[in-house]
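As you look at this complex, bear in mind that one protein chain is not there, while each of the others sits in place.
Up next, chain A:
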Amino acid sequence: MASNSAALASFVESTPPGELQDVTKAIKSILADDPSVLQSLEPAFEKYNEEQFTTVKLPGGSEEVIVSSHNSLGGGRYYDVANQSSFAFDHATQKASSVQSHVLESPQSDLVKSLLKSLYQHTLEHYPKSSLGVYPIENDSAIAVVTVANKYSPNNFWNGRWRSHYIISPSNSTLTGLLRVDVHYYEDGNVRLQTSKPVSVTLSSTSATEISRQIALAEKKYQEDLNRAFGSLSEGAFKALRRQLPITRQKLEWEKISGYRLGQDIGGGRSR
């Protein structure tokens, strides 16, 4: 049997977009506010926020910036290139504080900045609301690009998140990435859409323009494929599970139920 903290960590890990505070509140109530257990959840909160690219408004700022493993400075601090600042992040409450100036110093600075500029245009065109981060990683040998778009509508019982995550390796001209969508609908039920699509492209050049173009292409194609997949699930598996009406196109005549059996062997467990 898994330990209690492993059970709680798995709850945190499967938390839907925008609902971490609700999940934490429920866990507290179930455990009668045992503070030691919540403390043991700290690593799970950190992992959740970094993997989900949690966004946070800096004190005094207007735009939301990203929390991820790529812009971690250690000790619970993260930095943002566009704002030229670093901040402390509380993983349990998802709030930022202690903003300091932070200027990026990296041999990749120029590429990072031009990517921020061209990808920002791309996000404006395709995401009604999103946050973007570009960070040099792996000792400046690669660049990470993170885009996250959230839309929360708890009053209507749904929340959604789109995450795009790319690693660019200039030395071998590759762009690899993962596109993920997570949607939660919970009015009179609990329905979850989770998707994951790997991307792998060989770049003809490592200019910001070419990288942005490839990212735009990959995302457009994926969204079109995903839209089609809704249709094929609806027409395929869903229809094959249960008919809307019997083949006679009318509801059952229960009084004649024995008549349906005539000439038919209807055995339990039989499938076509």
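As a working rule, contacts are C-beta pairs under 8 Å (C-beta built on N, C-alpha and C of every residue); 3 or more make two chains touch, one makes a residue touch a chain; residues count from 1.
We take it that contacts and distances are computed from a predicted model.
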item: Per UniProt, the name of the complex member that is left out, chosen from "tRNA-guanine(15) transglycosylase-like domain-containing protein", "Vacuolar fusion protein MON1 homolog", "F-actin-capping protein subunit beta" or "ATP synthase subunit delta, mitochondrial"; value: "F-actin-capping protein subunit beta"
item: Chain not shown: contacting residue from A:A149, A:L175 or A:I211; value: A:A149
item: Missing-chain contacts mapped onto chain A; value: 1-2, 4, 7-8, 10-11, 14-16, 19, 22-23, 25-33, 124-128, 149-151, 158, 160-162, 179, 181, 183-186, 188-198, 219-227, 229-234, 236-238, 240-248, 251-252, 254, 257-258, 260-261, 264, 266-272
